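Excluded from the complex is one protein chain; the other protein chains are retained at their positions.
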Amino acid sequence: MCARRDLLGLAALVAVVAVLPLFLPNRYFYDVAILAGINAIVCVGLNLLVGYAGQISLGHAGFFGLGAYASAILTGRYGWPPLAALGTGAVLVGALAAVIGRPVLRLKGHYLAMATLGMGIIVSIVIATEDRVTGGPDGLAVVPFQVFGWSLKGEETWYWAVAATLVVTVALALNLMASPIGRALRSIHGSEIAAEVMGVDAARYKLLAFVVSAVLAGVAGSMAAHYSGFITPGKVGFFHSIELVTMVIFGGMASTFGALVGAAVLTALPQALTSLREYELLVFGALLMGTMIFMPRGLVPSLAALWRRGRA
Amino acid sequence: MFDQVLQFLFSGITVGAIYALVALGFTLIYNSSRIINFAQGEFVMIGGMATVFLLGAGLPMPLAALFAVALCTLVGLALEKLAIEPAGRASVVALIIITIGASIFLRGVAQLVWDKKLHALPPFTGDAPIHVAGATILPQSLWVLIVTVFLVLALRWFFTGTLLGKAMLAAADNRDAAQLVGINVRRVQLLSFALSAALGAAAGILVAPITLTAYDIGTMIGLKGFAAAILGGIGSGPGAIVGGLVLGVVESFGAGYVSSAYKDAIAFVVILLVLFLLPRGLLGGGSAERV
Partner (left out) sequence: MHRRTLVTAIVVLGAGVAGALLPAAAQQPIKVGAFLSATGPAAFLGDPEQKTLEMYIEELNAKGGVLGRKLQLVSYDDGGDAEKARTFTKRLIEQDNVDIILGGTTTGTTMAVVPLVEQAGIPFISMAGAVVIVEPVKKWVFKTPHTDRMACERIFTDMKARKIAKIGMISGAGGFDKSMRTECLAVAKNFGVSIVADESYGAQDTDMTPQLTKIRNTAGVQAVVNPGFGQGPAIVTKNFRQLGMTMPLYQSHGVASKQFIELAGPAAEGVRLPAAALLVAEILPDSDKQKPVVVGYKKAYEARFKSDVSTFGGHAYDALMIAVDAIKRAGSTDKGKVRDAIEKTKGYIGTGGIVNMSDKDHMGLDVSAFRMLEVKNGSWALAK
C-alpha cells in the first residue's frame, strides 16, 4: 500500500482537471468532458465492487437511473430544492441496495451476474412503463440545479462542479482502499472462504461495497439529470450497465485511476469515431477485443507495468 | 376459459422453445471452457441473416441454410482462434469483455455486409396454424421444440458416449489435469466454439420465421437465452430446455393474467426468486464456483 503513490495520483488528477479547460475550445468539448467525468464517478464506485471486491454487477445503470429520476421527479413534480432531492435520491438508492444486496450477493459468478442484470432490467421496465410519473420512454425534462437561489447553468460551471465531485470521490475511494475495509475487500476477492476463515465478515463487506457503489451511481445520476436538463429510460437500461462495467474492466480493475481512465476513454472514443460512419460499431468492437487481449489487466495496470519495465 | 389458458401455454412454449435453443448454445461453450460467450446471440443473427441473403441470391432453401450454418461455424472458429485463444488464461471478466466486444464487432460487420432492415424467412411447413381444443399454435414452433429436444439428446450422447465429448467436459472441469492425460485442450475449445456457432446458426434459421431477423436481434435473444440457461442451471442441457420453457411460460402467463406491460419484469422477478432459493438454478447443473 503506497500512500505516496496515491497522493501523487490525486495531485496529478487535480492538475489535469485544473489545466484541461485551456484545451477545450468550445462548449461541445466541455460537454464531452463533463459526461466523461460523470461516468468516471460511477466507475470509480463500481470499481470498488467489481475490481476490489471481485463481484460483478450488470445492473448498475439501475441505480444511476433511480438517482436521476428521483431528482427529476422530486424537483419537477413536487418542487423540492435540488440539493434535498439529490440527497433523498442517494438515500433511497442506498436503502434499496442494502435491502436487495443481501440476498443477491449470496450468489456467485454468473448467477450473480444474472441477478444484477435482472435487477437492472426490472428497474428500467418500471421506469419506462409508469409514464404518468416518469414521462415514459420519451423521458422527462429536468429543472436546472439551484442552490440557495444560485443556478448551476452552463457547461463551464458544470465542469467545475463535476470535477470537484470527481476529485472528492477519488480521494474517498483511495482512502477506503487504504483502510482496513479495503484490505478486507481485497481479501474477499482473493478467496472468500480464506477471508472468512481469517475472521472477515465477507457478507458485510460485500454489502458495503455494493451500497457505496450504488450511492455513488445515484449521485452521479442526479447530477447527469440536472446537467442535461433531460432524462430518458435509455440511461437506466441494460446497455448502459454493460457500458459501465466495460469502462471499469477496460481501464483496469482494482485501480481507481484505471476506472477513471476507462470512463474517460470510452466516453470520448465514440465522439472521435463518428467520422467512421458505418464502420463505427465494427471499430469499437475491435478496439475492445484488442485491448482486452493484449492488455488483459486493463489499460492502466498494463501501461503501468510497461512503464516500470521500461525504467528497470 | 380453458382455451385461453391453453393459448397462453402455447404462446409460452413458442417463445420458450426459442429461448431453450439459444440457451443450449451458451451451455455448450460453458461446458467446454467455463466461458460465457456473450456473442452467442450474434451467431443466431448470422444464421438467420445469411440465409435471407443467400435465398435472395437465388439459392434454394436447404442449400442456403447449409451455407449459412457453415459460414457461422467459420465465424465461431475465427472468434475462438483470434479473440479467445490469444487471451490465454485471462480472467473471467476479461473474457466477458472480449465476447461483448466480439458481439459489437459482429453487429457492425452485419450492418455493413447486409443491411439494417428487418427480414422474414419462410416457415418450413407453412403458416397454417394448428388448432387444438380452441387454441392455435404455429407448426414452426413445434419444429423449434422438436429440434431442441433432438439436439439435447444428441449432445448428451456426444458428451457421455464419445471420447471427444468426454474430453471436452474434462478440459472444462480441470484444464491442467486434462492436459496431463493428453487432451489437446486448445483443439477442444476450438471445437466447442465451432459447434456452438453451428447450433446458434441453426437456431437462427429455425426461429427467424417466427421472430423475423435483423442485424441487431442478437442482443435481446442472447440475453433471454442467457437468462434461460442460468434459470435452468448453467451447464445442464436439460436445464436449458427447462429454463427456456419456464421463462417463456412465465412471460406468457404474466402477460395474460397480470399485466402485459410488465411481463418481462415479472419474468425477471421469478428468476431472481428462483436464484435466491436455488442458487444453482432449477436443475443445478455445472460445477460449483471454485474457491
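Read from first to last, the chains carry the letters A and B; within each, the first residue is number 1.
The rule is simple: a contact is a pair of C-beta atoms (placed from the backbone, for glycine too) under 8 Å apart; a residue touches a chain by one contact, two chains touch by 3 or more.
Quantities reported herein were computed from a predicted structural model and do not represent experimental measurements.
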Note to self: Tell me which of A:H60, A:K235 or A:R297 is the one touching the absent chain.
What the structure shows: A:K235
Item checked: Contact footprint on chain B, counting only the chain that is left out -> 4, 7-8, 10-11, 14-15, 18, 111, 116-120, 127, 129, 136, 138, 207, 210-212, 214, 216-217, 220-221, 252-253, 255-256, 260-261, 263-264
Next item on the list: Just the residue numbers, please: which parts of chain A touch the chain that's not shown?
Entry: 25-29, 31-32, 35, 128-129, 131, 136-139, 141, 228-230, 232, 234-235, 270-271, 274, 277, 280-281
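Assume only the chains that are shown with their structure count from here on.
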Notebook entry, point to check: What whole-number Å value describes the gap between the mean CA coordinates of chain A and chain B?
Noted result: 31
Next item on the list: Using the touch definition up top, name the residues of chain B that touch chain A in the complex.
Entry: 36, 83, 86-88, 90-94, 96-98, 100-109, 111-112, 223, 226-227, 230, 234, 261-262, 264-265, 268-269, 271-272, 275-276, 279-281, 289, 291
Notebook entry, point to check: Within the complex, which stretch of chain A touches chain B?
Noted result: 50, 56, 103-104, 106-111, 113-115, 117-119, 121-122, 125-126, 129, 191-194, 238, 242, 245-246, 249-250, 253, 278-289, 292-294, 296-297
